[in-house]
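Selected chains from the complex are presented in situ; the others are not included.
Per-chain residue numbering starts at 1, and chain names A and B are given in the order in which the chains are listed.
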Amino acid sequence: MRDPSRDLPSLAADVLARVRARAPRVHCITNAVAQNFTANMLLALGAIPSMTIAPEEVAEFAGRADALLINLGTLDAERRAAAEIASAVMGEAARPWVLDPVFVERSAPRTAFARALLAKRPHIVRLNRAEFEALSGAPLNDEALADFARRTGAAVGLTGEADHVTDGARRARIDNGSPLMAKVTAMGCAGTAVIAACHAVESDRWQATVAGLIVLGVAGELAGATAAGPGSFAVGILDAIHALDRDTLIAKARVAR
Amino acid sequence: MRDPSRDLPSLAADVLARVRARAPRVHCITNAVAQNFTANMLLALGAIPSMTIAPEEVAEFAGRADALLINLGTLDAERRAAAEIASAVMGEAARPWVLDPVFVERSAPRTAFARALLAKRPHIVRLNRAEFEALSGAPLNDEALADFARRTGAAVGLTGEADHVTDGARRARIDNGSPLMAKVTAMGCAGTAVIAACHAVESDRWQATVAGLIVLGVAGELAGATAAGPGSFAVGILDAIHALDRDTLIAKARVAR
């Protein structure tokens, strides 16, 4: 008998099937650069995106969403207000929300705002090495990552050449993907939206993060195999995520604990 | 002799030819998710888009535009102000403007704002079933749609698996399109921009709406025939609308009264 908590490729396939069957609503407070690609990634996956940031209505959108994504990519006053309102809505309802602290290392107001959001206990944080080091104040290593997860209560998805996921107790390493992923803007942002959609249908934070990163990485690998460059890669990963079937996902997933 | 008021595929081909010949300016107050795709759709069609929402200058842009699109997709304070200014400019000049009340069913401020805009008498309203029911307060059926058109004075384009267009007196049903249209964000928004461009060159509101939805639906069908998924479909529909010729449009149009 398969135990999905141990067979991670099957887990990813199960979570993907659930996203497609349930079509969860994912509300995204994300930067202007990423909005279109993120919405298209969620649609290709089988989820239903909404993107409004107007403070007057973000509470109603978040209130009807199955998961929330907060991304700091372009941090203006209206988005900051929206992020505070929406994270409070999800916190009160104990519903999933995911933080993507983009460029948190680049400016002091951004670091301060990301830390304030972190104190509101997002379920999952997705970031890269530079962002992790700025946010945690520690150099990246396995122990620092696990400690950060325990301290914040979040599952942490650290993406880079390989992806690392931990909740402080469990660890996974995912080796899928394509070098072209770093050549398309908002790829990380859209990947965090995939994780949010997975968390809408999988309450285990660590499993949701692992599943989302496997799905994204395998789709990226398939797209990378035929792309002529970053333009056709950005198109191809949407086609690949939309067409991804269970057998291909399981056959291609390269994940270790 | 052909009567374009009855031969709707020919009407659509005539309107498309006029858009290409006259290159009308279409000013769009639209959501951040849709801006890029909408501008590209208008360019592919042969129109000239502008997208500014700054309240200080939107009156000048609207004043020089041949048609105006107002879309509520991401409703922030600046866009609300811009929508009020620009719709007033078009109203005073008796020039065409089209309303797309995106997600009007999702929040109370959005419903209220859409109703206030509706009272300013847009020439055309393009919406889906959920948006229609929220805005009109009535369940969707042919009579409710015709009544809404008569009450608002607008031609109404109701899009979905089939598209229905009425001005309260005339009706048309269009059966073109592709299931992939629902998998690309801002496809409806861009479609409303196509209708606005058609209304810039065809003063009959109902004919302009029918023509726009035929053009979009046929282009979608052509793109859907070769797309590998939603990514390549979004690219392909721009190519298809740019390349669409009269004979193909007339041959592929599936429209009934």
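Going forward, a residue touches a chain if its C-beta (ideal position, glycine included) is under 8 Å from a C-beta of that chain, and two chains touch if they have at least 3 such contacts.
The shown structure was predicted, so the numbers you read here are calculated from the model rather than taken from an experiment.
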| item | value |
| --- | --- |
| Entire complex copy count, 2 subunits given | 3 |
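Note that in this section only the chains that are shown with their structure count from here on.
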| item | value |
| --- | --- |
| Separation of subunit A from subunit B, taking each centre as the mean of its C-alpha atoms, in whole Å | 33 |
| Subunit B - residues contacting subunit A, complex | 31-34, 36-37, 73-77, 103, 106-110, 182-186, 227-232, 234-235 |
| Touching residues on subunit A, where the partner in the complex is subunit B | 32, 35-36, 39-40, 43-44, 49-54, 56-57, 60-61, 64, 78, 234-240, 242-243 |
